[in-house]
Structures are given as C-alpha cells and as structure tokens.
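Only a single protein chain was left out; the remaining protein chains are all shown in position.
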Amino acid sequence: MTATATGPAAGLPRWAVIGLLPVLNLLTAFAVSGLVVLLIGEDPWRVVRILVWGAFGFEEAIGYTLFYATNFIFTGLAVAVAFHCGLFNIGGEGQAYVGGLGVALVCLHLDFLPFALIVPAAMAGAALFGAAWAFVPAFLQAYRGSHVVITTIMFNFIAAALMVYLLVNVMSEPGSVQPETRPFAAHARLPFVHEILAAAGIRVAASPLNLSFVWALLCCAFVWLFIWHTRAGYRLRTVGFSPPAARYGGISPPRQVLIAMLVSGALAGCMSLNELMGVQHRLLLEFSAGYGFAGIAVALMGRGHPVGILLASLLFGALYQGGAELSFEIPRITRDMVVVIQGLVILFAGALEYLFVPALRLALTRRHGA
Amino acid sequence: MPRKVAADSARAALRDEMPGSVVPAVELRGVDKRFGRVHANRDVSLAVARGAIHGLVGENGAGKSTLMSILYGFYRADRGEIRVDGRPVAIEDSEDAIAAGIGMVHQHFMLVDTFSVVENMVLGAEGGALLASGMSRARRVLERLARDYALEVPPDARVGDLSVGVQQRVEILKALFRGAEILILDEPTGALTPQEAEHLFRILRRLKAQGKTIILITHKLREVMEVSDRVSVMREGAMVAHRDTARTSIPELAELMVGRRVLLRVEKGEARPGRNLLAVETLSVRDERGTTRVREVSFTVREGEIVGIAGVSGNGQSELLEALAGLRPAFAGHILLRGRPLGEGSGARRSEGLAHVPEDRRRMGLVLPFEVRESAILGYHDDPRYRSAGRLDWASVSRDTEEKMRAFDVRPPDPRRITASLSGGNQQKLVLAREMERDPSVLVVGQPTRGVDIGAIEFIHRRLVAMRDAGKAVLLVSAELDEIMGLCDRILVMFNGRIVGEVPAGAASERELGLLMAGAGARSRALRAP
Partner (left out) sequence: MESLTLLVLVLDSTLRLSAPLILAALAGLFSERAGIIDIGLEGKMLGAAFAAAATAALTGSPWAGLAAGIAASVLLALVHGYACITHRGNQVVSGVALNILVSGLSAVLGVAWFAEGGRTPQLPGEARFLPLEWPGADALRDVPGLGALYGELLSGHNLIVYIAFLAVPAAAFVLYRTRFGLRLRAAGENPESADTAGIAVSGLRYRALLCTGVACGLAGTYLSLAQSAGFIRDMSAGKGFIALAALIFGKWKPVPAMFACLLFGFLEAVAIRLQGAEVPGVGEVPVQFVQALPYVLTVVLLAGFIGRAIPPRALGVPYVKER
C-alpha cells in the first residue's frame, strides 16, 4: 500500500506526517523555549534536568504529573470531539468552570446521599453543566449560523462573570469574605489514589492524584469508541469533513453540531471533578484557569486521537509539575515558563503544523533520487 | 497611450514588410502543462488573428481552460512560449497578462459581490493611491462602453444583486477598462438564458467590429458556428485541428472533438417499459433565495426505461434532482413512487428504494478525506448489516466495500485507501457501486460521466443500461447532449424551470433538441402562464 498523505502535506509518506512531523514541531517549540531561557540568562540544560526530575524524579512528583495530566485529558478530549465535527470549541475554559458549579451543587446540596450515589451524581452534574454551557453557542452555530469560535469566547467571559457573582453574592460561606463555598462533606470527595493503594496494602507517596484519573482514562476509551466505532461518531465525522455530503447521506448537520458540542462541553465539565471533588473540596474562583485553552494544545498535539491526547496530556502534566519544581529551584524562572512552552507548542504543532513539509519533501525525494 | 501607438506603428511596419502574412494577436507555441499525473496540455500551439472571434472547442477536460489559464497567468506552463503581437512575452501572473492587453472572463465570475459595479471595475486598476479619480474615470469609461457595445449596467448597483447576465457584462467591462485588446471568455453561456446569450453574442460582434480579438472557450458547437471566424479543437490535452468556421460543420467538429466517427453509441437493445414507477406531479421547487427554479413539472418514469432530462445547465435540472432525492423540499406538487407519496428527506427516500447519484461527487457524493470504506456506506450507515453489538462492524463494511469495488472495477480495490486518492472515474464508479448494488427500484443520476475518463464512461453507460434491462427506472440528468441521446429511451427538455418538450429517443435530432433547450418552443407557453 502506497500510503501517502493528502492536503497540505500531500506527497509525504504517512509515517512522516504522523510520526516525524509532530516530533519535529515539538522539538522546535522546545528549542525556542530554550532560547527564552537563554534570554533570561539561565542554562537551558539545567532547566531541562530540573523539569524532568521535577516531573518524574520521585513518587510524589509522578502523582502530581498524573494529577495535572487528568485535567488536560478532559479538556483535550473536549476540543478533539468538537474538532471531529469541524468545530473549534475554545470555550472549554468556561464549560469546565460552569461544570464545577454542577459538581458543587451536587456535593453541597445532595450530600445526604451515600458516597456510591454522590459520585455518579457529581459526575452527571459536571457533565450536564458543562454541556449546558456549550448549548447556547452550539445552538446558535447550528441553527443561526453564528460562529462558534466567537460565541464560545464570549461565553468564557460570561462564565467568569457569572461565577464571580455566584461565589461572592450567593454561594460563599455565611460570615466568610472568601469567594468560595463551604468545604464538601467528607464522603462527597473523591478518594486519593495513594489512599486506595494504601487500602490494598501498597504504600506510595501522597499526591493529589485521585479517582478521576481513572474516569479520564475511561473517557479516552469512550471517545475512541464513540468517534470511530459508532454510527453517531460516523455521522459526526461526516459533518466535520463535508456538510453537503452529510446532508446527501441523510445526516442533519445542525443536529450533529449540537451533539458534538454537548459531548465536548460535558467532557470539559468533567475536568472540574478532578480539581474540586478531587483536591480543593470546595468551589472556588478560577480553578479552571488555563486548562481550557491548554486543551487546544493537547488536542492538536494528540491529533485528535485519544492515545495521542493521553500522551500529550502526560507531557503537559509533566511540564506543569516540573515547572512547579523549577520555580523552587530557580526562583527567576516562574511557572509561567510552562505557559510559554504551551503557547509555543500550539504555535508550532498547530498553526505552523506544516512548517517542515517543504524541507521534508526535499529531503525525502533527494534520498529517493540518489 | 504612447506605448500602444508605438506598437501599432510597429505592427503596421511589419505588415508592410511581409505582405500577406499577418502577425497574430496572440500566439501560443508548444505549451505543455502537467498537474501531477494529469497531462493537461500536450505541446499545444495556437494562433489567433487580430480582430477575430476564435472558438476553442473540446469536451470537458480537454485542456481548454488550462490553456487559457496559462495565457492569463493563472497557471505557469511547464514549457512553451507566448507571443502577443509577435513579441514573446513572459506571463508570470495575471498582472503580466493584463499588462500585455489580455483580459479574461472566467466561467465562475471573479467579482466581489459586496462591491459596486464601479468598484469591481477599478479593482487592480485604480490609477493612483486614492480612489476618487479612478472611480470617476471608470464611470466615464462605463458610459462610453455602454454606448459603444450595448454593455448597459447600473454603475452603483451592488454586484451580488445583479443577474448572471449583467454580472458577466461587468466582467467584460472590467477587462475593457484595463485596456484589454484580447478577450478570453470561458464557457460564457453556461449559466445564461438564451436571451442573455443572444445579447452576449451581440456584444462580442461589436467588440470584434472595434478591432478586439476574442477567444471563446466552449463545448457548445452551435455557438461556435454562430459567432466565430475560426475554430480550434482540443482533445485530451492536445490541439487536434484548426478550421475556418465557414468551411467546417458541426458534425466535423464533433468528430474532431471526440476523435471517433461514431459519437457515443451505447450498445443497448429495445426498451421494454412496464408500469409507472416514479411519478412527478406539478412539482415546483424554490432555491435558498426563494426564487422558483422548478415550475409545475410533471412526468413519469416507467420500469425498464431510461428517461433523460436535457437542458442548458442552470435551467432547474439540479434543483429537480435534489427535490427528487429529498435534499430540497417541494414547494408544491407531489413525488410518488408506485402511486404513493415518498417520505421526506434523503434517508427516507433511500430506504423506500430511490437511489441518487449526485451531480457533484466530490462535494456531495463522497467524503474525500474518508477511507473508501467509510465513503462507501454514506447514506447506508444505518444498515443493520454494518452493525454488531451496537457498534459499526468495520470488518463487515470492509468485506462489503471490497465486493462492490470489484463488481464495479474500482481500482485499486482497497477499501482502506483515502477516497481522494482515487481518480475521478474510480470515484464515480464507487458512488455508482454504492447506489446501484443495493437494488433500488428508481435511480436518479446527475452528470454520471463528468470529468470521467473514456474507459470509465463506457463502463458506467453499460451499467446504467443493465439496470434498465433489469426492470428498474432510471432518470438521467446530463449536460452532455450526446450522452442523453445515446443512452435514453425518452428525452425531456427543461428550460427555465419547465419541461418544454418530450422527444422519443429514436426521433430526436440534435437540432430539434437544441431548439427546445434554447427555449424556442417555450416562449409562447410561458407567456400564457399566470
């Protein structure tokens, strides 16, 4: 089979497009990040060593890395599902934020339920509220033609205003000036992985890694099944590639747009389970800050495939955790360095995806020609 | 314009030097162009005399448009030379072409819909950093040209609001405003009404009278015979003949175009029509803008016959097809299958036994980035055969797709290739395989052989006839008159949204059909309608 790619990378073998190109893009992003480190007068190699050690060097670090990765998996999957329907959901930020509201409402007001019921209820709350926040942009895109990119941006800001209002004026603990709710009851929290393992007799260092990591892995499997192995996923992808062909095939594009965005919003909403029910144990301001946008980087790097998203999430989780250690070791480099790397990854793996195509084409044809 | 004067006198000098030999206005020598595997132009040469209307004819995909796009700087030739007024010119982009006095009216107009007529005219020829002077100059030129060439257009109207015929005049004005001496028109009558086409030819004759050189790309031989002085014929990327129009005929040109004595004779026996299967009753269809495109159309298609719908494209055939397939709602009237109304939507139609091969396979019939097997179940993805335990059973889809690919000789028969990597003919056979292999009772086909190679065309025609002989009803819409005449048992002619005539295939002459397609028989009836 002569597998060659089509589109802007036309003429290149598939292995180069799927394997080589992303690696080259990633390396470029890292190289430019290294330049930034040089610019502020630090040694890039030392930074790399601290990052790797900080992310994987000790048990606790690995726990933290996986904890952060959990957030990225949810928001990355959210972006990817919408992408398969040809939609750019950059509202993951707001959907995760409002998803947190769903989690908090369940954990605060349904805490008469036992643990076995409150967990699924909170999961439903996260998904439902996340989906609900995606609904209006989805509906407007599907039936009024308003561009989902713009409306989801607007909804991120509306969500921010809404949550501040709720936390300051409505949901904050009586008598407290902190814009946060009272803590969730003990049985309305997700167990930590180190606790579960301890119960099984395995001792690992304490970290915020909790049960929602397992849910994130399950979501990866669900998304894979949904997108490639169900009729619903087939319909969604048909619309993503060609709305006229979908219509011809008896598939209603507006309906698929709605479905894709709702699933996407639900996945983004689930991110709040990890942060709120897993670690913070209360609803607070800006807990989703940055993760929604980072989901774009994750989905792009992972090329919309759950396995790729999982790997990209691990990379970003490692960067987050390593970045935290980095700011301890080298106070002049803050955790914002990770944000820089993130931006560069989106730039090179996303917008400049085909930067190396001409060079690669040249290199490969020359080798074949010789 | 001192430069032009100099060129004129130089030309006059040349003419004096070489009595009898006139330097052509444009000359292409040995032009060669490939697009990947497609050899679009093979060593093509062409000379066009000054002040003449020169027809360039050939079938779809013969390389006419590519050749002219090279002349206009839209593509760059791999090899070859372009001469204007005898001098070699390097045309790297459209700007060079414009500077060499070449103007082009594209098949799909290159107008900015939101701009006014005058804005469209000055775009790219503003004559200074500020618009004011260029705009008023354009207005003056517009008035003059309108007088001289019957090119009336409202200068301040938004182009998007104008009719197709008027938009085309704006395109011509644009070219003339840039001082074009050589005007290329690519399939200019494709979307025009006969009246508009007549008006266009009047304009072209006046332009010629004023000394302009016109190249007319078309595949409509009647038009070339009517308006041109000389004709060049292209076939499969090569130039095959040049003729003076006065000394040639439609049959000769047709033979040159196709390269065979016999035009598309499809092997088929006598039709044995049975009961009425598909009945369309006073069907009217509107487009997105609310314009009525199909007007009270009624006809039937019986078992065991192929009914063709002929007509100049844009006369409502596409909308009729889409309405039959359930992609467009009927505004009024009924569509019945075996006497019963069909359900709404393409899914329902398909399950009731009406299959549809759409006119545009790349946009609608297939999903190009999909694997072949994914494209092969489009519209049939709900079929329980493709399901196991609630999931899509890709193994079964692959098996089924490979069978279909072999049955329809889709090469290579690999269900996991990307659809876009198949050639046009193989893509079309894939669509046909999908729609025909499920034993539908009615097949509605649009442009089945557009952009398809000769071998595939014959294959497709044989399958359509076989389907007829199996007692199915086939409705065929095609822009190729030859195809309609060769394949169909009855021919309906559509003009301006109506069916204006029905001709049994054996009795159809190209002339008669042509007259009907031009609306000659319809005008009186249209006037009587409310």
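A few notes on this one:
Every chain is named by a letter (A and B) in the order it is written, and numbering of its residues begins at 1.
Here is the rule we use: a contact is a pair of C-beta atoms (placed from the backbone, for glycine too) under 8 Å apart; a residue touches a chain by one contact, two chains touch by 3 or more.
Just so it is clear, the structure is predicted and the values come from calculations on it, not from any experiment.
Checked against the hidden chain, the listed residues B:L123, B:L336 or B:A407 yield one contact partner: B:L123. Touch with the chain omitted from the figure is made, among A:V98, A:I296 or A:L360, by A:I296. Touching the chain that is not shown, out of A:L24, A:V48, A:L113 or A:M154: A:M154 (per the contact rule at the top). On the side of chain B, touch with the chain left out of the figure occurs at residues 35, 72, 74-76, 93-95, 97-98, 104, 106, 109-115, 119-120, 122-126, 128-132, 134, 174.
Even with one chain removed from view, chain A keeps its contact list with that chain: residues 8, 36, 39-41, 88, 90, 136-137, 140, 144-147, 149-151, 153-155, 157-158, 161-162, 164-165, 169, 293-294, 296-297, 300, 332-334, 336-344, 346-347, 350-355.
Just so we're on the same page, only the chains that are shown with their structure count from here on.
Chain B has its Cα centroid 47 Å from the Cα centroid of chain A. By the touch rule above, chain A contacts chain B in their complex via residues 1, 4, 6-7, 225, 229-231, 234-235, 237-238, 241-242, 244-245, 247-250. Taken together, the chain B residues at the contact with chain A in this complex read 325, 327, 345-348, 350, 356, 358, 360, 363-370, 374, 377-379, 381-382, 387, 390-392, 394, 414, 416-418, 420-421.
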